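One structure is given below, represented as structure tokens, and several questions about it will come after.
Removed: one protein chain of the complex. Kept in place: all other protein chains.
Just so it is clear, A and B label the chains in written order, and each chain counts residues from 1 on its own.
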Amino acid sequence: MATKKSNTIKLKFDSARNLAPAPESKSAAKIDPRYDLFINGKFEKPLSKKYFGTINPATEEKLSEVAEANQADVNRAVKAARAAYDNVWKKMPAKERAKYIYRIARMIQERAREFAIIESLDGGKPIRESRDFDVPTAANHFFYYAGWADKLEYAFPNRTTQPLGVAGQIIPWNFPLLMAAWKIAPALATGNTVVLKPAETTPLTALKLAEIIQEADLPPGVVNIITGAGATGAAIVNHPDINKIAFTGSTDVGKIIQRAIAGTNKKATLELGGKAANIIFDDAPLDQAVEGVINGIFFNQGHVCCAGSRLYVQESVFKEVVRKLKDRMETMIVGDPLDKNTDIGAINSRQQLETINKYLKIGQQEGAEMYQSSCSIPRKGFFCRPTIFTNVAQSNRIAQEEIFGPVLAIQSFRTDDEVIEKANNTPFGLSAGVWTDKGSKIFNMTTKLRAGVVWANTFNKFDPTSPFGGYKESGYGREGGLHGLAAYVNIV
Amino acid sequence: MIATKFIPDFSVSPHVDQVGIEERASRFTKRSIKNETKINGLKLALNMIDLTTLEGKDTDGKVKQLCYKAIHLHDSYPDLPTVAAICVYPSMVKVAKKALEGTGVKVASVATAFPSGQAPRDIKIRDTKFAVAQGADEVDMVISRGKFLEGEYNFVFDEIAAIKEACGEARLKVILETGELVTYDKVRKASDIAMYAGADFIKTSTGKISPAATMPVTLVMLEAIRDFYYKTGKRIAMKPAGGISKSKLALHYLVMLNEVLGEEWMNNHWFRFGASSLANDILMQLMKQKTGVYQSANYFSID
Partner (left out) sequence: MATTEKRLEILKTYKIYIGGQFPRTESGRYYVATNNKNEKLANVCLGSRKDFRDAVGAARNAFGGWSGRAAFNRGQILYRAAEMLEGRKAQFIDELMKQDATKLQAEKEVNLAIDRLIYYSGWCDKFQQLYSSVNPVASPHFNFSVPEPTGVVAAIAPQNDSLLGLVSLIAPIIAGGNTCIVLASNAKPLCAVTFAEVLNSSDLPGGVVNILTGKVAELAPYFADHMDVNATAYCEADAATQQMIKERSALNVKRIVLYDKVKWLADEAQSPYFIMDFQEIKTTWHPIENIGGAKAGY
């Protein structure tokens, strides 16, 4: 009989990771050697005359170069957006506006494969995620908000709405196309025009979206997409003719923006950082909870503001959960983002990899116990093994600060009160997770956790109809759903 | 025997969240199995098949033909493995055993008033003993689903233990008939009961009830096996049966097996497919891989 002593038992998963390569073909994606700024319906050379490269983080090879918009370029974009707002967009019947947005949704669907490949090339995320999540969800977001355009009078009881004007939108590198959709779709549906800046490490899908917007015959200037780094973003934030700033990114930059617009009447929505608690009670469906933890922290290499980066496990199941987690991590395939079997792709940039590695050191110095999957990682490119820390204290920096990588800090807890207190013991409040089979406990937890999104017996789910956004230092305003409309209108 | 040392409280078997388990199961289907991984996987799947005929109209002749197929799957393809076993009714064991003598292909027999299990325990024991006496290497029993759903877990446990004893050296497969248990929670509980009572295999279905094996239900059982292994150090084998007729689906199952229980389970001692038409679909796929040409069923023997 095949019986072993339980302390020597270990399952082996090497063969599970060792699959023949299944790369997605790059031929379906066309990337130009150089991209200009999309202003007033045309690709225009930057007045700055400057370009910067964007690389594939999995190979460190240059994919293309994009224009670096300076103040004068931002001025041009805002001017185009203002003119389009005054002359065309705010006068257009809402149902016509809707049709343009529907058209964008459909065109993204038609070119989904191309978008997915470019998203993975430019940002490093696994093709499985860009194909199955980022691109379809982006298209769905346009489709959802398109339908709102001519129904706004139903959205705010006893009130009517007015568009704000020109919206300046600055988006991060973790979900480049999806964040563009989250920003542009509701802005257009409510009658605003847009100047959008993608992140400097991931500009390509936004520029491909610009091609679609051009192809869709959207009136020139309604959407302007300009590339650049922090200085370009600052020029947008500080531009006097912008009425609204929508920003997704770090809490530090969010605070800078809040200060920068203090002397103005600009409205703002900020979707900032997080350090979400994911809480497992001993009566939880443990295998699904473990899967939720995996999905919560390793989805998109952990580059997710709502990532479940703090795991709290009830002491009576702590060992079992950690064991299951380790086994599950062993099956994860880290590597080429374009391989259909890859679970964890490339870290988005060298800088981010350095940040993550810094925290791995900090965690060990703080006395936490680090465990990494035994998988191999490519020699070239920016990669990080899935990592968990046990023996973590609430006071550890790895338990307090947003790492934005595939790194999980695990703590145990004993009672419900204790875990609520620990979960809320953070300046952030974006998301939280709770796993238990007991309905009444779920409602106790979900009402007491101070976070904008609470996943119960699931994690990292998103939908165009579902409002998303934070409490406390995770920002203000909501994106998605009915509540996402409020960010782009004056209610009168 | 470990099983007699510690019997847990089955009323507190772990819970399973339906949406979560189905999501996880579908994730395995996203694996893209190519080239040598695919060929190795297909051959392994062939080698894991319990080629099955469980018909009222089964005859000696039919069973003999099936046995021939079991060891000559497709002779124009060199070095193919055999299937793992032939699965028949007790009355056909003798014929099958003779036909397969010396081939290494096992003979499995259903027993215990298959498929309903609605018979007194002594008859089930006699049924089992008869199959073993006829030469069955493996016995596929059914649990008393009615008793299980009544909450008579001890009855179910004792019955499995009794059949296990009647099996002697034969390996016991315990069919939960998951299509009648309906919820994953119940599948998990039944899996735990079967393993602690002495099952060598746990098996999803008789093939007579729809739904038969599904990936999520198999996943629940694989997770139960893993938890049992960690608790007791004892390996249990798994057999999904019914409804797996396409090679692509079989590969998905193998991905799942590989990622839940690991490589030590990736052989026909620890995993079987209960299927009849799966073999030909795999053969067609293998020929397609070999020749680069899509295949027709007319070129593959139906037995």
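Please note the rule applied: contacts are C-beta pairs under 8 Å (C-beta built on N, C-alpha and C of every residue); 3 or more make two chains touch, one makes a residue touch a chain.
Here the structure is a predicted model, which means the values were calculated and not measured.
J.: Among B:20, B:242 or B:274, which one is in touch with the chain left out?
T.: With B:20, B:242 or B:274 as choices, the missing chain is touched by B:20.
J.: Specify the residue from the set A:255, A:319, A:414 or A:438 that touches the hidden chain.
T.: Answering carefully, the residue with contact to the hidden chain is A:255.
J.: Where does chain B touch the missing chain, residue by residue?
T.: 17-20, 182-184, 211
J.: Just checking the interface: what residues of chain A touch the absent partner chain?
T.: Answer for chain A: residues 140, 157-159, 251, 254-256, 258-259, 261-263, 270, 272, 427, 442, 446-447, 450-458, 461, 463, 465-469, 471-476, 478, 481-483, 491 touch the chain left out.
Everything that follows uses one rule, which is that only the chains that are shown with their structure count from here on.
J.: So how far apart, in whole Å, are chain A and chain B when each is placed at the average of its C-alpha atoms?
T.: About 43 Å, centre to centre.
J.: Quick one: which bits of chain B touch chain A in the complex? Just the residue numbers, please.
T.: Contact set of chain B toward chain A: 2, 14-17, 19-21, 23-24, 30-38, 223, 226, 229-235, 255, 258-259, 261-264, 266.
J.: Can you list the residues on chain A that touch chain B in the complex?
T.: 1-6, 9, 11-16, 19-22, 128, 132, 283-288, 291-292, 323, 327, 331, 340-341, 437, 457-458
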